[in-house]
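A single protein chain has been omitted; all remaining protein chains appear in their positions.
Labels run A and B following the written order; every chain starts at residue 1.
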Amino acid sequence: MAFNTIVETLPAMGRFSLRCKRENTVAMSKALGFELPSTISELVRSGNVTALKLGPDEWMLTCPMDERAKIKEPLAAVYADAVHSLTEVSSREVSIRVSGPEAEELLSTSCPRNLRELTVGCGVRTVFDSVQVILTREEQNQFRLDVWRSFVPHVMGLLSVATKEFECGL
Amino acid sequence: MSKFSAVSLLKGALTGYKNVEPQWPDAELKSEYDVIIVGAGGHGLGAAYYLAKEHGITNVAVIDKGWLGGGNTGRNTTIIRSNYLYDESARLYDHAVDLWDGLSQDLNYNVMFSQRGVMMLAHNVHDVQSFKRHIHANRLNGVDNVWLTPEQAKEKCPPLNISPSARYPVMGAAFQQRGGTARHDAVAWGYARAAAARGVDIIQNCPVLSIERGPEGAVTGLQTARGFVKAKKIAVSAAGGTSVVMDTAGVRLPLESYPLQALVSEPVKPIFPQVVMSNTVHAYISQSDKGELVIGSGTDQYVSYSQRGGLPLIEHTLAAICEVFPIFRRIRMLRKWGGVVDVTPDRSPILGKTPVQGLYLNCGWGTGGFKATPGSAHVFAHTIAQDEPHPINAPFTLERFETGRLIDEAAAAAVAH
């Protein structure tokens, strides 16, 4: 059986965990130059910067490695008036992209969520086997898993075993 | 009731066991008893037996809402050991192991007590330190427990993988040779038969609805599905159902009832000689005499009376078993089930008197009370008969949660079985 779903790790990117109270999100949005998403799982993109809302007061911001200042500097500038916590976690995570016609099924081997309900352009924190991950549906048949670095071999191992099983038609 | 002996077994075998008599009568509920025990598990039936045998109290009923032994006694994975850390626990559990030793003879019923040994694997430095601490403490208390090197462990248990490059390397093991397993149903049946032979009434399928108290506060009797029955003393031994029953007497308890699951594989040839537990990877395994691998781990995370539990826990348990014993990866599981275990904050039981006169309590055995059955039943009977705890169960009071004198095996071991 032809199985052409690809699993690959992505180059390093800038990642920031942002926590702030609801009343400060207006100031934060203004500083960043785009509106922070307001519902959990909503992903907003502005140029090379993305913001994903993970919890009531928590966002994950990403950008290319050499554009990290675009996030750090404007937020630092408003810190005095809009208290928040911005923590750089770039080196904590590695992203894995799963793309191809069976991407959803492949991920379902280890993710307990009903992935059909994850709409294109949305992302959530969930578990993959026992590993906490951020799972984003970039396109209908393309997902991204953000995984803490030390768990990457485990996750990649599971995905490659599952790939082999699909390939031989199990 | 006729006695079992080599001759009677042979005769039965030759005549095809045609005229087997009931091993205990299904008794009618009388209107009054000296002692009523709520819960016909091993602990309740055992207490009735020792009340009759050692204290001459035979006007006793054991009442169960279901069938005898249908609670955790008939649902557990039958691991027996006594290598607990604290002095109080060591005395209590070792008292049980002493009684297990002669139990089949005492009851004239084969409970299939098998001292095959219990091995607890150490996978990291913390395990090594804590198990060695247990071993030293056990030795001071006269409880057998020895340290095995990985090679010695493998010699005893050949399926063990002791390669240093294993994901969870075996750095050694604590081993209690006097530990092992017993046939759980036979324990309930044996106690029921021996107690009934001494005049105890065993009442099945009769839920106890409430404990009734008189104007002075002392117990007067029980409201049951078959009506009111008077009792001078009431002893509750209802495991997962304890909070509900005790609430009707106005006694609120430091208990939470959780589902605990177990499962067995298809039967295979003898391959696994001991009971092996891995606290770190979190599962334990033994092989029954029928050949099934008997597997368990911890409770589900939420309180529940469902006697069911969820599949994530089963998956977690089997993942752990495959991690430690990759040879079992392709074995098929036959069935799984759950029981409702009553857990105390310090994971030690509550065994003694209550603030209510005439009301006695044996509960909180949580995930590990099968091993204690004879010992617990023995000292509980003493407590009921004398209205005074036996020295062995004296520390296991309900008051300890107020005084702070906890017996914190939770912190000491932190694993189920």
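Throughout what follows, a contact is a pair of C-beta atoms (placed from the backbone, for glycine too) under 8 Å apart; a residue touches a chain by one contact, two chains touch by 3 or more.
The rule is short, and it goes like this: contacts and distances are computed from a predicted model.
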Choices "Cytochrome b", "ABC transporter ATP-binding protein", "Mycofactocin maturase MftC" or "Sarcosine oxidase subunit delta" - which one is the UniProt name of the chain not shown: "Sarcosine oxidase subunit delta"
Hidden-chain contact residue, picked from the options A:30, A:72, A:113 or A:154: A:113
Touching residue (missing chain; options B:171, B:208, B:276 or B:359): B:208
Full-complex contact with the absent chain, from B:54, B:87, B:247 or B:266: B:247
Absent-chain contact - pick from A:29, A:126 or A:141: A:126
Residues in subunit B touching the chain absent from view: 65, 207-209, 225, 241, 243-245, 247, 252-257, 301-306, 308, 310-312, 345, 401-404
Positions on subunit A contacted by the hidden chain, ascending: 40-41, 54-56, 58, 112-113, 117, 124-127, 132
